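Only a single protein chain was left out; the remaining protein chains are all shown in position.
Per-chain residue numbering starts at 1, and chain names A and B are given in the order in which the chains are listed.
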Amino acid sequence: MLSMPELGLYFSFLLFLVGLFTVMFRKNILFMMLGVEILLNAANLAFVSASKITGTIDGQVVMFFVMAVAACEAAIGLAMIISLYRAKASVEADDLKLLRG
Amino acid sequence: MDNPVVFELVATVLKVVLALVVALQVAPLMVWVERRQAALIQRRIGPNRVGLFGFRLFGFGQPLADTIKLLFKEDFIPKHANKVFYVIAPIVPALMGLLAITGIPFGKYVEVMGYRVNLQPVDLNAGFLYLFAVSALGVYGVALAGWSSNNKYALLGGLRASAQMISYEIAMGLSLLPIVFIFGTLNLQNIIGAQSGHLLFGFLPAWGIFYAPVSFVIFVITMFAETNRLPFDLAEGEAELVAGFLTEYGSMRWSLFFLGEYAMMFTLSALTVCLFLGGYEIPYLPQTRIVEMLSGTLGNELALWATFLIGFGVLIFKVCIFMFIFVQARFTLPRFRYDQLMRVGWVYMLPLALVNVVVSAVWAALSKF
Partner (left out) sequence: MGIETVAFILMGLLAVALAGTLATRRFPVSAAMLLITLMVLLAGMYGLLDAHFAAVAQIIVYAGAIMVVFVFVMMLLNLPPEETRFGTLTLGEGVLTLAGLGAAVVLGTKVGHGFLRSAFQPTNARAPFFPEPENLKNVAALMFTDYLWAFELISFLILAAIIGAVVISKKRKTHAEHA
């Protein structure tokens, strides 16, 4: 029988898979960003579970740092989406393939 | 009942029920208070007809009549609305308001059958951050209501509410940091304990408001913004947005928003009282002294219960002062313009809160180490 933190590692793996699927296959940039958030959350779950397994706190500290990075990513990414939407009136990744435009 | 786990469970359920009972009384009472006080300010009479058993009692039956009216109104869902989110949206603020109130300590502790029962229904290790977490989620109710109504005015109201809450939450969180490092804990019971029992400069009660007055001012202002009350109720500004996010709502769903709003007002007022005004403690007369005085005649267990009742009354009294200020401000101050609101939040509140944190940190560091 697996203990709770070990189960957490498995859940983290499943969540990571789903997030990866969202990032890879959805064509809407907003959905791709939500997928990235799932990926980061999966990583956080793994960090907290590992911190419970090893009996240390380091995982929880790193989890906090990941959260700060996620905040930066959301701020920059959403600003880019707004600016792209102003220029192209679309948030589809396929519409944004010009290097200059 | 011999099992400590079962005892703990029963005690927790009872405490949560107590908190919920208090929270559910706040909304109807406050509706009546608000209407009567508005009438007094505007030199009208206000609702004074509905009474109980032939006595008018200043219209005290009005909330009951209002509730019955709202319950029997048609439960209407507009055709163009997004049904799922339209139904979910009012539940969110009501739920969060009721959840938040469980984090307030209503008294120190009582002893039942040899067990010590902490009178704070939910006492997490993260202390009052729990209240912040819950109140941070309340904004989704407003945002969802605005979006799901599929109405321009509602959408604008929802957008304004989410922008406003985000801007003011930062100043709110920063304003409480000095309290945390002055008292050295996040636990509300410990903070209240640290505020009682000794005097500041020999005559002031050692309340947070005297340690961190700037924090108190910032917190009270951001409290108005967080609960979407005037002068910060841009989200439902009637003059510009019909009724903002409430435009498409009616009957019981409409009143759920107000249940949440009043519960949140009560919770934030109670949090202010606990952090800055000594919570359930009477100034100059700490509860430990009251227990000592009473236990001679009543016995220890009963004395604790009596002290709890006294403390509960004191807490409610202090909260009522804040509720009074809330209503008074609503009918005294005009509404901010949207750009003024954002300027107050980002240009004045945030830098002030940051300077306050740094100054208090230096002071606390010099006095502690």
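One rule holds for everything that comes next: contacts are C-beta pairs under 8 Å (C-beta built on N, C-alpha and C of every residue); 3 or more make two chains touch, one makes a residue touch a chain.
Everything numeric in this text was worked out from a predicted model, so none of it was measured.
Only one of B:162, B:228 or B:287 touches the chain withheld from this view, namely B:162. Not every partner is drawn; the one left out touches chain A at residues 1, 3-11, 13-15, 17-19, 21-22, 24-28, 30-31, 33-35, 37-38, 41, 44-45, 48-58, 60-61, 63-65, 67-76, 78-83, 85-86, 91.
Contact residues of chain B toward the unshown chain are 82, 84-85, 124-127, 129-130, 132-134, 136-137, 139-140, 143-144, 146-147, 155, 158-159, 162-163, 165-166, 169, 186.
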